[in-house]
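A single protein chain has been omitted from the complex, and every remaining protein chain is retained in its original position.
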Amino acid sequence: MSTLSLDLQLLNTLAALFLLLAFAMLAQRRVVGLVDLLALQGTLLCAATLLLAWRTGERHLYFSAVLTLALKVAFLPWLLHRLIRRLGVYWDSEPLINIPSTMLLGLLIVIFSFGLAQPIAALASTATRNGIGIAVAVVLLSFLTMITRRKAMSQVIGFLSMENGLFFGAMSATYGMPMIVELGVALDVLVAMLVLGVFFFQIREQFDSLDLHHLESLREDT
Amino acid sequence: MAGNPLDPLSILLALLAAWVLIGMAGLARPASLRLVGRLLFPLGALVGAAIAVVALVSIVMPPERLVLAIGLPDLPFHLRRDALSCVFLFLLGAAAAGISIFSAGYFRAGEGTAPGLLCLQYHTFLASMGLVLLADDAYAFMVAWESMALASYFLVTTQHRIPDIRRAGFLYLLIAHVGAVAILLAFGVMQGGTWQFTFDAMRSASLAPAWASAAFLLALFGFGAKAGLVPLHVWLPEAHPAAPSPVSALMSGVMLKTALYGTLRVAFDLLGSPAWWWGLAPLALGLFTALYGVIFAAAQTDMKRLLAFSSIENIGIIFTGVGLAIVFNGNGMGQLAALALVAVLYHAINHAFMKSLLFVGTGCVLHATGQRNLGRLGGLIHRMPWVAWTTLIGALAIAGLPPLNGFVSEWLLLQAFLSAHEVPKAFLNMLLPLAAAIVVLAAALAAYVMVKFFGVIFLGQPREATLRHAHDAGRLERIGLVWLAAGCVLLGLAPMQLIRLLHVVPEQLGIAPPLAAATSWWMLVPVAGRQASYAPVLFLVGVAVTIAATIGGVSYFYHRRVRRAPPWDCGFVRLDARMQDTAEGFGQPIRHIFQPFFSMQRELPTPFDAAPRYRVEIGDRIWSGIYLPLAQGVHRVAQSVAWLQQGRIATYLLYSFATLLVLLGLML
Amino acid sequence: MSATAWLTQFLEVLAALAAAPLFVGWVTQCRAWLQNKSAPSLLQPYRTIRKLFHKDAVLAEHASPLFRFAPYVVFGAMVCMTAIIPSMGTGLPFSGAADAIALVGLLATARVFMALAAMDVGTAFGSLGARREMMVGFLAEPALLMVIFVAALISSSTALPAITDSLATQPRGLYPSLAFTAVAFLLVLLAENARIPVDNPATHLELTMIHEAMLLEYSARHLALMEWASALKLFNYACIGFALFVPWGLATGAAPDPVALLTALPLLAVKLAVAGAGLAVIETVSAKLRVFRAPEFLAAAFMLAVLGLLVHLLLGA
Partner (left out) sequence: MELLGLLAIPLGGAVFLWLFGARRWAPEANVLFSLATFLAACALTNRVIDEGNLSAAREQFFIDPFNVFLVTLTAFVALTTSLFSRPYMRIERQHGRVRPRQLRLYHSMYQLFIVAMLVALTSNNMGIMWVAMEAATLSTVLLVTLYRTPASLEAGWKYFILCSVGIAQALFGTVLLYFAAEKVLGAEGMTALLWTHLNGVKAQLEPAVLGLAFVFLLIGYGTKAGLAPLHNWLPDAHAEGPTPISAVLSGLLLNVAIYAVVRCKVLVEGSLQSQLPSQMLMGFGLLSVVLAALFLWRQRDVKRLFAYSSIEHMGIITFAFGMGGPVANFAALLHMTVHSLTKSAIFFAVGHAAQKAGSQVMDEIRGLITLSPTVGWGLMLGSLAILGLPPFGVFASEFLVLTTAMREQPWATPILLVALGVAFAAIFGRVQPMVFGETAARRLPHPPALLPVFAHLALVLLLGLFIPPYLADWYRRAADLIAGL
């Protein structure tokens, strides 16, 4: 381990924290807390990108770091906070599966995804090869978060953290995607968020709550 | 390669096209009955007659091919005319001619579909049947086959406002479609990996025995569904009563035969040399179908249902013959195989005439009385003599009585059975003669059924007051009736000429050498070298002469005085129509003897009932035993699958998640 | 076909027409003797027929032409049968017109017409008789055909003259198959000719009738023809029986002449006498069955015939 240079150690730490945050989100009940965690995740992502950019000197990595900062650290959390205040959804009700067993599942998933990533990581030329495993894990964990939550808001947050995981994966595997693609993706995420905003208000005015159990009427088993 | 415009195939094609055009013309003024009735249908009849003539003439000509410019990119429509297709085209044309001319006078205004549309559907139906017979590649065949089903479906549901009729149409199309898919799979096997779907490719493709057997069984299933082999017969007694009578006549008389054509084409032509044991399937199924059909026919109280079941019986006899032919052929007894095959073909042609005749007859009765229920008919021979006497001919013919045509084909079939003991297979040589006994039993029961059919409808006293002013068939209708009846008589009296032509079929299929001296012009001899004979003309002359002599003698030597009086009935005075035997009553011995076949609910009166009534309902065990459980099974499965989709988005996400994990696991 | 041949044929038919009522009379007489009754004279059937021909015909008001036409068809069919069956000589010109199967068909035609005529007037008893007759018919036909099959297998032909010839020329000996089928044939004969135990030709109880119930509405010449036809039917069945099971002493050869018939006639008379007596005995010793026992009766016949068939296929005898 000591052979690793400082920045790499830093990067690995960031990756580990990234994973930890995913777990935290899995456990977090308060919606506001979830948003903060998301913002934190964004910050980590941004930091990692910057570090990489400085290390490799890839210019477009700086750019994407800025993009991340603007979108995922500043704008989205702000938007979500605003929505929460406007809609008054602070607490998520009890998740479908209780927290400890979710944690356990999470662990298994992490093991699975690491096992999955090993052959790839072996091929990767990049310094941050181990990030891939982390990324897969985060994606799957956010998936789990989405499954277990009952509030629309927290599902969306899960979705966003999944996006973060993807970006982390992209960055650590290939130092980021081509510029144009990243722009497109960012644009999509932005639009998605705006659409969601509209959505929330529509749902709200229909059901005056964002609880998902209102959205279970279209079914076959009737 | 475009054939020259004067060879039979091109002419036949042109005639089929003419049918389609006539149908289209109906759309010009859909509401006008005069256009359709007075012009188009008679034209269609002419085209039918023309087709019959051309086909008959060209049976002996060598096969010829034609390729059209439509179809799939590397699979244009291939057409081919050979003896087999000619025989069936003759059947189609001759029967269609009579039925069309009858329909010209039959269809009335304000009955469901508009006349013009009906005309289109009707002629499309005819044309697609013709194309089925000419098709020489799988795709063209299937297109024609399904178009046939579709057109007939629309014809069946002409009066779609009646729920039962809709149900009948649905059942019909469903079974037809499933059958078609089976046929499709059979073709899929037969193309043998050459990806050539032309029949020539299939002829030349060499299949492993297992594959060939699979193909044959699939085809038998598919064609059996169309032909109404038990247990795939359920649509038939529903669809035939639902359809307008001329349509029932076409479906029963002609369409069922296209299934026979398909079976023969696949078994003897495409698959080359069928293994002998394949024959056992159609043989057994056919026997059971024949018995089943005729027994249920005897128990019916609706005249068109009765005829539908009688069709099932005849199909059974036909497929018995097919099975016999395959068995003979597989054991290298070519002559006998040819004999059985000829019997089958001849019976198919006969049945086309007889059954069409009977169905159009019921059509007249239906129009005159508005009744299909045998319990409300009777004594119509006085009001509608034309219909009655022509129908009598049809009834006697289908009952297999000499010297009419039904007897000839059954005679040939029995002659074939008579040599079945020579089949070099243990058990089989003992069982086949018994099969002959079943065929005879079916034929005898058919006589029973026909006596019931004719007697209850036309004889006795009218069971309803309204029947007193029933009217006879119209002019065009009479032409149709007479045409079909004449067919029955001619085929009965001069079978040899046609049979000599039919012998070309087994010869072309390479089953048997030409049977040159087998038949003299007036004496029918089954197989050269056996002395058994039947001379219909001589026979008829004999009977006629004796009858004439008797009549003459009686009226010459004795007086001719006749006095009319009320019926005696052993001195019973207050006799009325209600005391006649009803349809149920007439069927009662059958119900008694063949109890296990039926599922009956009876409602018997007690001596103390104020208004005693007797009701009996005949149910089909196969329907309640196979089809209902099937439907319920699917329903249950569907219900149990439904909980997969319970509207909760978390669950759906879980599905995606699980799928993802599983696939990733697979990739490890 | 030479003129003499046709003449012979004609004579044979005439002889049959004349002999049939006599045979019926003979059977009735034997039965009367066996039952210690005073027998009617042998010629009684002739008298009846003659009397009927003299009467005025009475028809029900709504009887259709078919009702008047049917007796002639039935009679004609029976006459043709006599012409086909080699009763005195084989190789007669008309016998080529139809084989045994066609013969069965001819019987069926007669039966169907009789049943239709019975339904025509629309009385209760008429249709009752019709349906019973048809029931017996469709049960009897397979059995009869099986009988013919056995004979046809032995002689590899379904033409009666050919069968008779080959059977007559076969080495004498015991043919178990033929024995079985003979019994089967006897049962069929009883059922088809409305004899006890299936039906009672002399009954006056309508509810037990089969054959008679169909003739209730007939009178005068129509009835006469019907009676005569049924007499012919019995005669024909007897002759078929002889042709199949005691085929000896017939005038064989391609085209026999009248003289040959004369030689064959006495032997036929003897056969008929014996058969009639036997029939009378059977009718005396057995009781009439209920109508719904008839199927079992005929099923037995069918079984016997099939046994005969199998025995033949197995033993070749």
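Letters are used for the chains, namely A, B and C, taken in the order the chains are written, and counting of residues starts over at 1 for each.
Everything that follows uses one rule, which is that contacts are C-beta pairs under 8 Å (C-beta built on N, C-alpha and C of every residue); 3 or more make two chains touch, one makes a residue touch a chain.
The shown structure was predicted, so the numbers you read here are calculated from the model rather than taken from an experiment.
Visitor: Since one chain is left out of the picture, which of the remaining chains does it touch in the full complex?
Guide: A, B
Visitor: In the whole complex, not just what's shown, which of B:24, B:67 or B:184 touches the removed chain?
Guide: The missing chain is touched by B:184.
Visitor: Among A:27, A:50 or A:215, exactly one should touch the missing chain; which is it?
Guide: A:215
Visitor: So that we can see where the missing chain sits, which residues of subunit B does it touch?
Guide: Listed in rising order, the touching residues are 69-73, 138-139, 142-143, 146-147, 149-150, 157, 160-161, 163, 166, 169-170, 173-174, 177-178, 181-182, 184-185, 187-189, 191, 193, 195, 197, 634-635, 637-639, 641-642, 644-645, 649, 652-653, 655-656, 659-660, 663-664, 666-667.
Visitor: State which residues belonging to subunit A touch the missing partner chain.
Guide: 116, 119-120, 123-125, 135-136, 139, 143, 146, 152, 155, 159, 162-163, 166, 169-170, 173-175, 177-181, 184-185, 187-188, 191-192, 195-196, 198-199, 202-203, 206-207, 214-218, 220
Keep this in mind: only the chains that are shown with their structure count from here on.
Visitor: What's the distance between the Cα centroids of subunit A and subunit B, rounded to whole Å?
Guide: Spacing between the chain centres: roughly 70 Å.
Visitor: Can you list the subunit C residues touching subunit B in their complex?
Guide: Counting only subunit C, the residues touching subunit B are 53-54, 56-64, 66, 72-73, 75-77, 79-80, 83, 94, 96-99, 101-102, 105-106, 108-109, 111-112, 115-116, 119-128, 130-132, 134-135, 137-139, 141-142, 145-146, 149, 152-153, 156-159, 162, 206, 216-217, 221, 225, 292, 295, 302, 306, 309-310, 313.
Visitor: Enumerate the contact residues on subunit B facing subunit A in the complex.
Guide: For this pair, the touching residues of subunit B are 642-650, 653-654, 656-657, 660-661, 664, 668.
Visitor: Touching residues of subunit A toward subunit B in the complex: what are they?
Guide: So the residues of subunit A in touch with subunit B come to 96, 112, 115-116, 140, 143-144, 146-150, 155, 212, 215-221.
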